[in-house]
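Every protein chain except one is present and positioned as in the full complex.
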Amino acid sequence: MTKKNVLRIGVIGTGAIGSDHIRRCTQTLSGAQIVAVGDVNSDNARKAVSSYNINAKVYDSGHDLIKAEDVDVVMVTSWGQTHAEYVLSAIKAGKYVFCEKPLATTIKDCQEIIEAEQACGKRLVQVGFMRPYDKGYRELRNAIANGDIGMPLMVHAAHRNQSVGENYVTNMAIVDTLIHELDVLRWLLEDDYVSAQVIFPRSTRHTHAKLRDPQIILLETKSGIRIDVEVFVNCQYGYDIQCAVVGEKGIVSLPEPASVTMRSDAKLSKSILTDWKERFIDAYDIEVQDFIDSCLAGKLTGPSSWNGYVATVAAEACVKSQETGKVEPISLPNCPSFYK
Amino acid sequence: MTKKNVLRIGVIGTGAIGSDHIRRCTQTLSGAQIVAVGDVNSDNARKAVSSYNINAKVYDSGHDLIKAEDVDVVMVTSWGQTHAEYVLSAIKAGKYVFCEKPLATTIKDCQEIIEAEQACGKRLVQVGFMRPYDKGYRELRNAIANGDIGMPLMVHAAHRNQSVGENYVTNMAIVDTLIHELDVLRWLLEDDYVSAQVIFPRSTRHTHAKLRDPQIILLETKSGIRIDVEVFVNCQYGYDIQCAVVGEKGIVSLPEPASVTMRSDAKLSKSILTDWKERFIDAYDIEVQDFIDSCLAGKLTGPSSWNGYVATVAAEACVKSQETGKVEPISLPNCPSFYK
Amino acid sequence: MTKKNVLRIGVIGTGAIGSDHIRRCTQTLSGAQIVAVGDVNSDNARKAVSSYNINAKVYDSGHDLIKAEDVDVVMVTSWGQTHAEYVLSAIKAGKYVFCEKPLATTIKDCQEIIEAEQACGKRLVQVGFMRPYDKGYRELRNAIANGDIGMPLMVHAAHRNQSVGENYVTNMAIVDTLIHELDVLRWLLEDDYVSAQVIFPRSTRHTHAKLRDPQIILLETKSGIRIDVEVFVNCQYGYDIQCAVVGEKGIVSLPEPASVTMRSDAKLSKSILTDWKERFIDAYDIEVQDFIDSCLAGKLTGPSSWNGYVATVAAEACVKSQETGKVEPISLPNCPSFYK
Partner (left out) sequence: MTKKNVLRIGVIGTGAIGSDHIRRCTQTLSGAQIVAVGDVNSDNARKAVSSYNINAKVYDSGHDLIKAEDVDVVMVTSWGQTHAEYVLSAIKAGKYVFCEKPLATTIKDCQEIIEAEQACGKRLVQVGFMRPYDKGYRELRNAIANGDIGMPLMVHAAHRNQSVGENYVTNMAIVDTLIHELDVLRWLLEDDYVSAQVIFPRSTRHTHAKLRDPQIILLETKSGIRIDVEVFVNCQYGYDIQCAVVGEKGIVSLPEPASVTMRSDAKLSKSILTDWKERFIDAYDIEVQDFIDSCLAGKLTGPSSWNGYVATVAAEACVKSQETGKVEPISLPNCPSFYK
């Protein structure tokens, strides 16, 4: 048997998304192997190892995992609060690291990561924003770039979940949910935000005391594009992501996911997804394959820590507006050439 | 030949919409006859009479037409500034009057009409808001009323024209265009506005110095429903009216107008209308037939002068916000039982 | 009051479609008045007169009605078997006659009508095929005529009813149902049939012993176009008319009727009609208005008795194929210039 050039990955955090990436690298994608798994609860790590039947060492400490000699690159899929320390540790070790969103929970931590990465002279961090890998968003972006709709002027978007749990509170509509739009819309429009405002419509009865739901977020970009995003996480009917970009001579909209058409009971209908994991399942595969290929090729091209930083800054302005009810400015330093 | 019970109508104003109503009553609808036509330029009136080959008397003065004995009811389709005086004159004559939108160009004139009509003790005025007669909007309203989407929480709407002329300026986006949404959305939601704000995205290059285009209008209702309406009158691609009502458990959207589906040149496509007159052509027919039938039955049920008044009040708040950039309150007296 | 030029119509037969035309002429359309009504059961005629509150004389005999001096034109909406005699009687009286489909139930009767009409030197008969007045079919025809799809090569069509009664038997799938496709497809393609074959798929359990349901009808035209029509009259889910014309460079398809879009319960859905009367309601209005206008103008242009004759000939070949299972030839004389 000839040997394949296989990237050896260590995964820190074996919750839903961590397990899913282990499965993905093991059963679906090409060129990688999970050789190390860590979790604050090492039983969970062991469970993941056995359930995917992989030959991987279990670590108690994420930092030990990062240092391990047979770990080529690191995936950080632990609790958001711990992302920054592991990413910084990986940068210190000079290893590529894939960090699930958010890059960090504070602007300060994001800044520290950016500085450490620049100091090291080479992009080492990819942030887990998967939407730019979605075929529909790519078609949107191509249509805009081709000039099919002329200059973009407005975006109407919506992010709807069937329902969320009791521990999902008002600001998570921004930091957990809108964060995806905050990243992908910048990428789509090749533009930056200058202000944000959150409006609260009357709340649905399907929410609870600590969650205003739905919310409408209004964003303005440098070039004057106006964006409205409806975030509605207890919409009951399904998981539904909408995005329409209105340009000077046309409008391009995200496709509905393909589904068989049914004629029955006086209805012409298609299914709407209910499980968010289904919606971007292909994008996750492409995203992680791209990370693997980029590591093997020695050059990252996916969403950078700069993207993670900017999304965090914009999210913070939105959260502030949730409290003040006002238009909050978003100000960013110029993007270093390092990240262009 | 037996006689049909025919309503004798006098029309004041023979511009585009006036001529169209003359054609409609003469060639398409049942139960009415145009017996009198007036226009500030009586040549235009004569032209209308001869082009539809009708047996109607031409009047120099709208007020004389209103008083004419063989005129049972009046249609006011003259220049907006003159609506109020003709409507008041018709009320004074105790005749039913169909007045194209706007009912009047000032709130004061609207109030005067409302008072005169109430003093006369009987509804005499129908305002030419045709959208509540559109099959699509009626289906929307029924779906909401049936509880198919639960309680409404948000409305996303758009009003797009292919292009407008040089004399269409910024405030006309409200008083000429948005006015239809201002009326129909109240009817759809059975709710009233409490505030309005206008936001200006970057302007399209296809506009001119005196017109900010597009505009986004944000409305709030008494019950807390939030409405966003995009008004974009130089969108280039067609005449396009969108309306989606988001409720607690579902969303109902206005249908796209029916059109053949074409597969050709690597596209699956349908036509988008370019002529606004086509979009609501059936609604205009139903609206005017309803006015005729209501007059013959002795009881008006269509959009009232109260609707005309409220739309004018809301429009004024929007125009003010165009200038101030702020959220402007909309305050209305209680609706008199006379209009319920 | 000035007089309107009103066409005085006598209606023979006050079943479903007859009553509907009385309503239409009385309440919706312009330029006509029902002055005479006949029915084999004159109680039905009286009922129709009173329910629409019209001033019309009731006749025991259709032939007397036709002769009545104040009856300008005749509508034949009686039982199919009696169509021929009333149409011939109207031709003899030199009066325009609108005859619901079928023109006659035998080829021989159709021929007699054609000859009588030609002998009289002027088109007097319009057959009640309403589909050529449907906006969707007109768009289809225009697209073909414009060359948008190139030369037509195939047609895929379907005619589906939710369910039919016990008295609807196998051959009625042709003479009652397919007859509409037989007429409208010729008009669409400007071509004539040369053969027909009927194929019986396995029958649905929702049919009865005397009805094979569904059926597939294969037609060939002079120019070699191949047509397949699915007739399925107990399809359960709704009333659904489909028609796709495949040409050398594209395909054009009949629109789905406009309906609001609903997002709820994990479905994106539109309504499908269940009542056939709704599907072509606009077409019926336009058809009858066109008959009225044509009579007033003194020149019929709608579907002629030649169309009625050809549809009957094609239907007979289909019925024969239901029995033989074979491809049956359809042979027609050349169309007289009188009917071109």
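Per-chain residue numbering starts at 1, and chain names A, B and C are given in the order in which the chains are listed.
Heads up, the rule we're going with is that contacts are C-beta pairs under 8 Å (C-beta built on N, C-alpha and C of every residue); 3 or more make two chains touch, one makes a residue touch a chain.
Here the structure is a predicted model, which is why all the values come from computation and not from measurement.
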item: Hidden partner chain, touching residue among B:210, B:270 or B:326; value: B:270
item: Residue of B:39, B:139, B:183 or B:240 in touch with the missing chain, whole complex considered; value: B:240
item: Option from A:136, A:214 or A:308 whose C-beta touches the chain left out; value: A:136
item: Residue of C:17, C:40, C:93 or C:153 in touch with the missing chain, whole complex considered; value: C:153
item: Contacts of chain A with the absent chain, listed as residue ranges; value: 1-4, 6, 8, 26-31, 33, 35, 55-56, 70, 135-136, 139-140, 143, 148-149, 249-265, 270, 282, 289, 293
item: Residue ranges of chain C at the interface with the undisplayed chain; value: 150-151, 153-154, 156, 199, 201-206, 214, 216, 218, 223-226, 228, 230, 232, 235-237, 246, 248-251
item: Interface with the undisplayed chain - residues on chain B; value: 236-238, 240, 256, 263-274
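Here, only the chains that are shown with their structure count from here on.
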item: Homomeric contact chain A-chain B: same or different residue positions, threshold half; value: same
item: Maximum inter-chain contact count - chain pair; value: B-C
item: Chain centre separation (chain B, chain C; CA means) in Å; value: 37
item: Averaged-CA centre spacing for the pair chain C and chain A, given as whole angstrom; value: 58
item: Chain A and chain B: spacing of chain centres that average the CA atoms, whole Å; value: 45
item: Chain C residues counted as touching two or more neighbouring chains; value: 256, 263-265, 270
